[in-house]
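With one protein chain withheld, the remaining protein chains of the complex are depicted in position.
This part shows chain A:
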Amino acid sequence: MTVDTAWIDGRPATLEDALQAAAGLLDGSRLPFVGGLRTDVAGLRSALSLARRIGAVVDHRLSAAIYPFIVAARENGAFLAAPAEMRRRADRVVVMGDEAAEIGADVIRMLTDASPDLGIGTRGSERLFMTLGSKNAASPGSTASRHVDCASSEIVDVLGMVRAGMAGRRSGEGALGEETVATITSFLTDAGFCCIVFSPAEFGELGTEQIFGLVADLNETTRASTLPVLAAADAMGAALQATWTAGFPLRFAFGRGAGEHDAALNAGERQLSGAGEADLAILIDALDGAAPAEAKAAIPTIAITADPASAGAARIAFHVATAGRDYDGVLYEPRFGSFVAKAAQRNSELPSAAAILDALTEQLGERARDAA
């Protein structure tokens, strides 16, 4: 049985015809958008290369999940840790907010599965956890955990009170009483090495800045760092690769050659909604695991997807293999805080996203040569 690998307007087509049709759409586009970007390093390299070739706007489908972290870090700096180092060293962990325990379950498991074994002041002690959030469900499950009940929306203010107290300044009435604030403060300051796990998306840019500021204050006298957990690890990987390739963590446009960054103007949601300048989208969705469905695009799309059923009303669709599952791929791994090579778990005859994107770039080159 032959597996269909390409469609034009919902009808099966040969790969060659689909590539030609896609190139035709791109030829007619005034400003294309290259998005989704749910693919491996090879796929991203090809996507960014194609985007540069066609002068496209670039963003990842889930970049909204990482932008509060990126903006806070680049505006005011940060203290950042590796999960594996915190597993060995942190004697006190604050899981802050309601989202971290779910989003960062893998990372938190690295901390609950072991006791600190590095450091004079930390080695051999039982790791103490504090959860600061509105739900007991956020508990990491350790026996040595303490929960401080606080609505997520109040946490940033409470941290302001903690910082004021540490600096010897008075603060007004907050959501928690003075005694509780003092308890939180001493939990942080009495640590040999304190680690704060939190989801930047939950606290936004300013809230994230507050958490980084608190850790900066702590490091004046003791040691502390953070593990920001992100709902979209592959968006972080894409942002890092986009940064070394074009200088910016996504949300840029190649319209004038070099990447130009504007996080509002070039946001994928804006471009796909039809409120932006793009008139055609190439959307790549070729990773394992569920991701929130892309909002229905208001502009014509070329879909490069591991799940053709999700291609919907795409003008052109390509069925591709899944990186790290159907073929060897390099992916961002949040537990490692970097990129790792993942070996294929099965064979697939489907092409990779990179192969389709490279073929499309080649097709555009041929058309340009023919036109000349």
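Please note the rule applied: a residue touches a chain if its C-beta (ideal position, glycine included) is under 8 Å from a C-beta of that chain, and two chains touch if they have at least 3 such contacts; residues count from 1.
Note that contacts and distances are computed from a predicted model.
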Q) Of the options "Iron complex transport system permease protein", "Aminopeptidase", "Lipoprotein" or "Formylmethanofuran dehydrogenase subunit A", which is the UniProt protein name for the chain that has been left out of view? A) "Formylmethanofuran dehydrogenase subunit A"
Q.
Looking at the full complex, which residue from A:201, A:246 or A:320 touches the chain that isn't shown here?
A. A:246
Q | Residue of A:31, A:64, A:110 or A:175 in touch with the missing chain, whole complex considered | A | A:110
Q | Absent-chain interface as seen on chain A, which is shown | A | 41-42, 45, 70, 73-89, 110, 113-114, 117-121, 123, 193, 219, 222-223, 225, 239-241, 243-249, 252, 256, 258-261, 328, 330, 333, 335-341, 354
